[in-house]
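Quick notes on the structure that follows.
Note that this complex is displayed minus one protein chain, with the remaining chains in position.
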Amino acid sequence: MTAHAKLPNPPISDPVSDLPVVPYEKLEEIFEDIRKHPVYDHEIHGCLNCGICTATCPSAQYYDYSPREIVQLLWTENLEGIYDAMQEKIWACAQCYTCAARCPFENSPGGLVMIMREVAIKHELPSVKEVLRPFSRVLLKVVSTGNQLAPNMITKEAFPDWGPNVAKVDAPLMLLRKAIPMPTMHTLDTAWEVNLKTSVELYTIWEATGVLKQLESVDENLFDVVSDVMEEKRDEWEEWLEDNEDEDDD
Amino acid sequence: MTTTSNPVPGAKGAYNGFGADWTPTKLTDTEAKRATGWVEAKIDKRFLLTGRDRKDDVRDIMWQLEKDGEIKVHRVADHNEPVIAKTLYGWDKKIPTNNLWHHKSCGQCGNIPGYPSSVLWIQNQLGIQYLDETDQTSCTAWNYHGSGIGNVVSLAAVFLRNFHQAYVSAKAHGLPEGTYYPLVHCGTSFGNYKEIRGFLLHSAELRDEVKKILAKLGRLVDGKLLIPEEVVHYSEWLHVMRQRIADRQTIDVSNIRATVHPACHVYKMVPEDVIYDDTVLDGNRVAVTTGLLQTLGTQVIDYSTWYDCCGFGFRHIIGEREFTRSFAIDRKIKVAVEEARSDVMIGHDTGCITTLDKNQWIGKAVDKVYALPVMADCQFAALTMGAHPYKLAQLHWHASPFEGLLEKMGIDWEKAKAEFVSYLDEVKAGRIETLYDPKRAITSGPGYVKPPKALQGA
Partner (left out) sequence: MSDKPILIVGGGPAGLSAAHAAAASGRKAVIVEKADRLGGAPILQGYAKLVPSHEWAKDAIGGMVARVQANPNVTVLTGAEVQAFDGAPGAFVATLKDGRKLEVDAAILATGFTHFDSLNKPEWGFGTYPDVVTTVQVEQMISSGAGIRCPSDGRVPDRVAILLCVGSRDRQIGREWCSKICCTVSANIAMEIRELSPKTNVYIYYMDIRTFGLLEGDYYWKSQEEAKVKYIKARIAEVTSDGNRLVVKGEDTLVKRPITIPFDMVVHAIGMDPNVDNMTLSAVFGVGLNRYGYIDKATTYAHLAETNRPGVYVCGAATGPETIDDSIAQGQAAALAALTGAGVPMLKAAE
């Protein structure tokens, strides 16, 4: 049993369900957002239904997921099927892009899945929060530091199935980090030491590209934490700039 | 059915050892030979694919845009000492070999630190100039592929911000802009950057959006977006340097049976840009890593799930762990051990190494004990050049049992481990050995040390 199976059932067109049917206009709106995505036309051109994508798909081996089905639903504009797939199936994709490398029509089912994930987030579909919950640590890290993984995230509590020891030499984590011969990596909170200006520049990118808005819609608490960190770092940077204004002789 | 007692004319075609089950046609012996002879003589390999008329090379658009004054191309220049490699369709790709800007991988640095340190150490051995600095973010594509948070514009802005910094970084040390060329450590960054570069070159709208953001950051060159001539993965650098690495090899590995796990985002994304080398498996598989291992004298063993991914899945490694470990064990590790009788599995990407290495431990719970060492090509290469397995290759972060492999390579790992443990006391006392002067790592802001006046503004 996978985590997918535990998700709530999508409330569409089920004759025995009490849940309200999703209005057709809503389904159209979702599809429009997919179709208008800047790279949609780049990722889909048609379909020969040859199945080479599903043949080579790692997720199709373990889940009720088929990239060919995703392409077929989108190409035939099967609005209910698209909505249904956006509940669970799109989250089964492992994003390896083998499908795209093989497709004789040069479609990218993996790329289409990414578009559908973006749109699922935009529409705050019920599955999204559930699916992204375990990912929040990564989200926090990447948005606030520009690093996606940090040494202090790899703990035996977080990864009990990785064995009892994070490293085969028993020593405090920071000591082991300092024994790495690259000075940029003597860190715990980030994978490498990140320049203060770099983080501040990154925040500008997040703001300008709507990423913070996305984050707010999937996890408000996380958004608040990130906002605090951002403010702190920006203040720090401003302070440094003020302190160093006089010295700057350029 | 296997009667060979009655050989007939024409039975001695291209296929040796064949009998004759069939009444022959009226072809004479010579005619039959001529008929099958061509099979042995291959048609000029990929001949028809080398023509630009069949497949578009995105770099053609790039040069046109530069000519039109829309973008600036960061070239792989002479001082980067480029070596030409051939890609899938026989196109040329310029691999810079010197003056490199290390674009680190968050997964490697956070989890498998011996991965980047081996690359830098090899470059020290070969006298290669480089910069490892703090002004860089990850590509943020692991997060995007895992969560759907992010978008083409954010990925493009992050990409060009990092590459712009690579371009200007040398100024901080009094060297001219464009001195360093970015070398991308992570396979996902590599695939993502190439894909985004394609989107940028194809879409004027995307360029406009990204340009506005980079202008705000002061990250344009002459008011233009800076696009790299080539996006280069460190494994490509290893590939073109493989002979020079082998020249400094001190450890014989001809007794080692290695399996290669090629990374999806390295060779399946933007496949036309991937190195295929006629001297490596006849050019039928991606050349990086396999070419290096063969040059080092390792036996590279094929296996039936060679094309499969590792099971990383981006969000699966975090939220669908059962999938990740089942896939890693059943479809990769088990096959490499049982089918290929492999001593080690060598990869060239962050997520793959992590997945294949860390997920073996849990196999014990279901009696799937395979104990296959997993490491990156650069770590293995560094070991063959005499790198310290703990201090430099940092193998203690690996969960898979590499000790047996080291023994097979003739390396005394117990002695090395003891050396490392006593080195930890030195570290504790502040006597830390590094691969380069730590002051160089900071190029602006707090901690930055300006170069002497004489060098400024050069």
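Order of writing sets the labels: A and B. Residues in every chain begin at 1.
Basically, contacts are C-beta pairs under 8 Å (C-beta built on N, C-alpha and C of every residue); 3 or more make two chains touch, one makes a residue touch a chain.
The model shown is predicted, which means the values in this text are computed figures rather than measured ones.
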{"item": "Among B:305, B:354 or B:394, residue touching the chain not depicted", "value": "B:305"}
{"item": "Touching the absent chain when the full complex is considered, from B:66, B:81 or B:339", "value": "B:339"}
{"item": "Residue in contact with the excluded chain [from B:92, B:252, B:282 or B:433]", "value": "B:282"}
{"item": "Residue touching the undisplayed chain, where the options are A:28, A:41 or A:106", "value": "A:106"}
{"item": "Touching residues on subunit A - with respect to the absent chain", "value": "45, 48-57, 60-61, 66, 68-69, 98, 101-106"}
{"item": "Chain not shown, touching residues in subunit B", "value": "1-2, 8-11, 13-27, 31-32, 34-36, 38-39, 42-49, 53-55, 271, 276, 281-285, 302-307, 339-340"}
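Note that in this section only the chains that are shown with their structure count from here on.
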{"item": "Intercentroid distance (Cα basis), subunit B paired with subunit A, Å", "value": "23"}
{"item": "Footprint of subunit B on subunit A - complex, ascending", "value": "2-3, 38-39, 42, 56, 58-59, 61-63, 91, 94-98, 100-101, 114, 117-118, 120-121, 128, 131-135, 137-139, 142-143, 146-151, 153-154, 159, 161-163, 165-169, 171, 175-186, 190-199, 201-202, 204-206, 208-211, 214-215, 218, 237, 240"}
{"item": "Residues of subunit B defined as touching subunit A within the complex", "value": "104-111, 113, 116-117, 120-121, 132-138, 140, 142-154, 157-158, 161, 165, 191, 199, 202-203, 205-206, 212-213, 216-217, 219, 264-265, 268-269, 271, 307-309, 311-316, 318-323, 325-327, 331, 358-359, 361-362, 390-392, 394-399, 417, 420-421, 423-424, 427-428, 432-436, 438, 441-446"}
